[in-house]
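For this depiction, one protein chain was excluded, whereas all remaining protein chains were kept in their positions.
The block that comes next holds subunit A.
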Amino acid sequence: MKLNGARILLECLKREGVDTIFGYPGGTVINLYDELFSFKEIRHILPRHEQAGVHAADGYARATGKVGVAIATSGPGATNTITGIATAYMDSIPMVIITGQVPTALIGNDAFQEADIIGITRPCTKHNFLVKDVKDLATIMKKAFYIARTGRPGPVLVDLPKDVQIAQTEFHYPESVEIRGYKPTVEGHPKQIEKAVTMIMQAKKPVIYVGGGVILGNAAAELVALAKRLGIPVTTTLMGLGSYPENDPHSLGLLGMHGTYYANMAVSHCDMLIAIGARFDDRVTGKIASFAPHAKIVHVDVDPTSIKKNVRVDLPIVGDVRDVLVKMLKVADEIGPDAKACQAALAPWIAEIDEWKQKHPMTYKQATSVIKPQYVIQRLRALSDPDAIVATDVGQHQMWTAQFFGFTTPRTLLSSGGLGTMGFGLPAAMGAQAGFPDRQVMVVCGDGGFQMNMQELATIVQNRLNVKIVILNNNFLGMVRQWQELFFDKRYSSTCMELPIDFIKLAEAFGATGLQATKVEEVDEVIKKGFATKGPVLMEFKVAREEKVLPMVPAGASLTEMVLAS
């Protein structure tokens, strides 16, 4: 039977297991929306801005591990998606973005609402396609999903002209696709793995350094098994939080610019660094020349370009992190001493780390007169479900969440790590809640980031998404203010947001519940009430205005040059 392009697209999505899409209609996707009107197998959520739609698809993908799907119309609709696409690209999130395009005959003619979205998104997508013929559509969709979810995942854009949506052809969805130039290396090289395990077992002061790749590769359980088997402590990047339980005694927590003292000291003193699915971001390494100066480095990554990009690597292993970790564990069992012996051999190193932990724990100065943001984060952890999903925006609250929430489960922290996108949190939480309607989902925002996409309150309310919104309000663009305080002589240029916004009324205006805490003793009460109240709730906490995120490694300094909290 012949189907039109719009219907074919929806059939393709269905066959890829897509159950939820986030999209915004417009002239060039009106045919697609017309088909969607009677296509009940896919839930469509209408955001209030295309950027938020893409962030929502991103949050859905980060939380569920499935490919997120977003739709936008041509021209301004498509260009509005860029920040969302770039965010997903930097964090390797699997997504397919479908944009409408003017009819093929008009492409390149400066038609109404025309933008060269293929050209615009080339540097921030893993790949993109312009569908010129309806006969190619099904194969292109198959390729798009395959590329998005395999290898190092990423966003793939499909630009779909209006006439292709109308044109008809026989629908056949291919079982598989062959792409000559795309053959990701999935299996780690056995010889390299054996060499790595031997090297690791000879080390006296090893540290495992984990990035988002372990979460994306669904390899958290394998990571924990290997770390425990070998008795090696684990530090994670922001994107890696949740891959190793932070309540484990061998957890070093976050490292880098706002990492723990003990993680940064451990990395600076280790003789072996095992980097897994991490890319040595400058926020992690500090000054490259003094990063892990005594260490041999083993680097496991599915993306060969990540290896040796920023730091020297003694032993690279290209492959899917789960495959490599499983094989490493097997090799360790074959050639190494047992777990007890491994742990005993590393006892002096663990003792050294424990001393750092005791000397400079992750802490802050508690106050009774004013709410400390770190305290709110700790109370959120204490009063929320163990598997609660936390989205964040970008800035101080993001770092406090990373430092003090104590993540124990993968895919429970959704945060824009690579691009650092303000406005990401609220729509990402919305996407996660759409993916997991029965789980507790909250977003921790600053007052600044919240205002970047607060229109999504409307989407949340309309779709009855049970998102709990936490605003740590210090009336500042806090992180920039912190830098101005530390490095620009307190010249707070344009970082003060003094406008007295009534966030409670705002929430109510959108049909959500608004709660506020201004005193320390109100914090628990508001959180408990917020979580107990059905539907979307906005909880505003008026927090200490000039609180800083500490410890901190100033940009460009070595990890050992930390400004400490005490």
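Structure notes:
The definition used in the following text is that a residue touches a chain if its C-beta (ideal position, glycine included) is under 8 Å from a C-beta of that chain, and two chains touch if they have at least 3 such contacts; residues count from 1.
Criterion: contacts and distances are computed from a predicted model.
In the listed set "Polysulfide reductase NrfD", "Acetolactate synthase small subunit", "Raffinose/stachyose/melibiose transport system permease protein" or "4Fe-4S ferredoxin-type domain-containing protein", the entry agreeing with the UniProt name of the missing subunit chain is "Acetolactate synthase small subunit".
Remark: the omitted chain is touched by one listed residue; of A:309, A:365 or A:505 this is A:309.
Residue-wise, the contact with the chain that is not shown comes from A:123, picked out of A:17, A:123 or A:249. Residues 118-119, 122-123, 126-127, 130, 147, 179-182, 303-305, 308-309 are the ones on subunit A that touch the missing chain.
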